[in-house]
Each structure stands twice: as structure tokens, then as C-alpha cells.
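Removed from the display is one protein chain of the complex; every other protein chain stays in position.
Entry: subunit A
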Amino acid sequence: MKVRVISRSEEAFTRERSQDVTKVFRNLDPRLHPMERAQEYTRALNAVKLDKIFAKPFIGALSDHRDGVSCMAKNPSRLNCLVSGAMDGDVRLWDLAYRKTVAEFPGHNGAVRGVSISSDGDFLVTCGDDCTARLWELPAAEIGEVSGGVKHCEPVMVFQDKNSFRAVDHQWEKKVFATAGANVSVWDYNRSEAMTSFSWGSETVVSVKFDPAEPDVFVTTGSDRSICLYDLRMNTPLRKLVMQTRTNAVAWNPREPFNFTAANEDCNCYTYDMRKLKFAKCIHKDHVSAVMDVDFSPTGREFVTGSYDRTVRIFSYNGGHSREIYHTKRMQRVFSVRFSGDATYVMSGSDDTNIRLWKAKASEQLGVLLPRERAKHEYLDAVKQRYKHLDEVKRIDRHRQLPKAVFKAKKLRQEMTEAARKKESRKRAHSAPGSMPREAARKKRIVAELE
């Protein structure tokens, strides 16, 4: 006879000393893990609830400005560095880690409308209503807390123009920048006159952004409701798209460099493919007032928007609705927003003279995570993803407390769109078949595409 029975020695299954790592044994047989679906669901439900508990996105405010913050720029080569310009001509360099001003750049009379840092992080260009663009050298980076008080910097160069400037952006390769105003001008650091100047129509250009992947291509938006594409290698603009309402800002997707997202006055953002401007790739709805600024996360999967409705929202690059909304009682109209270089934080500059620092994921655990912690977070994320369609999980995950004004405006907008839809459907029902062709929403807001 042959007999074998289960026999476990305690030594083989337990640790020898209390300093040793605990021995863990796994058996993945589904029979030992009954009701795993219900279990996973319970974990997902708990995870979304915990997310709500830990959702404390506001980190702090940078509050040295004396007037509304009009524009911000992040330093492409340093994470903790932010430059902001205010309506009273004040320009400040911030240390984000300590939330303190490092340097001031005095000189502008009247509002600063645009700031931009060169891709190597050495130079800063500011421009404003006083018809000047100023080139500054950014003070050398300091590690640790700022010592010796706030530095006052002198401009390296002042570029004079006849009209006021509205925006500025650096080219990603050379020491060249473009300004927007009455027309679009491209400047070299070493020349006081603009290298080239573009204009298409007589209206003011309000924003300009260089494509990070195709360094000579840039996009501008104008108060004639246009989005215009330019190439530095050509003498004339490439293409122009006219929409029904004005676009306030654009941001290029850093991972899909032919796509850019436009922040529009009609409360929506529109993602366009540079090559196909006939229709928007995606409409991002949720704001209830004009979207003032937009900025992409360096991952290219998300972007942040600031709006005139006093809220900041975070959208997925292909999502129709926002994933997150940030607001505080004291935050006023948001004029500029930026994603931090590590995709972890969001900065918003608003009319109430403050720059606010937010977490990009409201309930994310910051700091260095242990591998086990990280694994746990990943597991919970996967489980949440799996059960996100179930009622309870969806309800808890989606719920956001809205300010009363936004809530009411949202309701009103819903009613209005519903009424318009009904009206159109009735009209269609009472007109000859085919006489009212359906128009795609992604094309509706486009007036014309010019070449």
C-alpha cells in the first residue's frame, strides 16, 4: 500500500525570526476564491468611496500678485518653476515647491498679456498692452528654499511695436518667438525688428501656439472667430478655419502632434486634426461659460481648461465630458491654466489675483509609494475600471458638488439645448423629407475653411 497525506512542518511555512519577511503562499485556483465577481465589485465600490473621502485637490495658492493673473508659462526644463503675468504689469517667477516668488520682472506699463519661456529654460519673453515685448534672462535655478529675498531682474532686450501684444510663444528649437496682436510677428532674440509678419484679415489675433513636434508650424486664434495655421517656411498662412464663436486659446497635444484642442467662447473645447479641419475630432462639453485657456498634460491623455464660469475642469483627450471639476468659493474668472511638467499638478490663475495649485487627480496619494502600495492602487484602479458601469459605482464616481451658479446655468443650458432639439425635430417632421438634412454636431459650429 502507498499512502501520502498532507503534512506541513511549521518551519517551512512560517518565518524563522520576526525580522524575516513573512512567507506568503498563493493558490489562484478559482475554486478557492468563490464569488470573486461580487468581491471585486465590493472592492470597486469601496475604492470609489475612498476616492471621495481622499479627494482633497486644492494644495495651496500663490498670492503675491496685486491684480488678476492674465497669463502663465511653465518652464520646459524645470518642474518647480512657473512664470505669471498680471493685469497691472507685474511679472513673477515662482518656486512652486515653496509657493514663493523668486524673482520679479518690473517694466511693463499696463496689463501683461503673454509670457513664454524658451525651451532650454534660460530666457523669458513677456508682452503686453504697452506695445512692448521684453526679453529677460531667467535667474539661475536654485535648489532648496529661496534665500536672499526676491530678485529684481532687468530686461535683456525690449521689442517695440505699434500695436499692443496679446500673446507670445516660443519656437521649440531656435531662439525665435512669435507674438500675436494686430498681426502675427516672428522675432529673433538678436533683432529689434520682427523677422516676418503675417496677417489674414484685419482683426486682432489673440493667441499663438507652436507645434512641439513640427517646429515651424504654429496656430493662432483671432477675434474674427478664426483658427489659423502657419508655417514659418512659407510667407503666407496655411489655412484658416472660421467658427461661429471666438476661440480664446489653443493647445497642441504633445503625443499626437497633429491634434490640437481649441478653447471656445461657446463653452466647449474642440479637438481638431491639423490635416482635416472639416470637422472637429471631438467636442468637449461641460463648461457653462466661455473657456478662457487650455493646456495639455505632458502625457497627452488629458488637458485642463479654465473658464469664465469660475471653474477649472480636466478632460480626457478624447472624452466628451470632463473627468474633474475644481472650484472654490473665492476663485473668480479663470484666465489661464497650466498642467505641471510631471502631469501631477494643475495651476490656475484667476481674476482674484491668486494662482492656485491643484492635484491633477483629486484623491491621488502623493509622495513616494511603496511597491505594495502602488500595486494596491493599480489593482483598485483596474477593479474600478471593470465595474464603472454598475449603477452604484457610476453614481458615486461621477458625482461632483457644483457651485450653485454653475449648477443652475448647467440646468438652463440643458433646457435650452433640449428645446432647440425638440424644435428642430418638429420642424423636420413637418417639412418635406430630405429638405432638412441632419448636420453632424462636430461640423455644426464650423462656418468656413479657407486656404
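The rule is short, and it goes like this: contacts are C-beta pairs under 8 Å (C-beta built on N, C-alpha and C of every residue); 3 or more make two chains touch, one makes a residue touch a chain; residues count from 1.
Just so it is clear, contacts and distances are computed from a predicted model.
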Message: There's a gap in the complex where one chain should be. From "Ribosomal RNA-processing protein 4", "BING4 C-terminal domain-containing protein", "Chromatin modification-related protein EAF6" or "ER membrane protein complex subunit 2", what does UniProt name that chain?
response: "BING4 C-terminal domain-containing protein"
- prompt: Any idea which of A:Q39, A:S192 or A:S431 touches the chain not displayed?
  reply: A:Q39
Query: So that we can see where the missing chain sits, which residues of subunit A does it touch?
result: 1-10, 13-14, 22-39, 41-43, 46, 387, 390
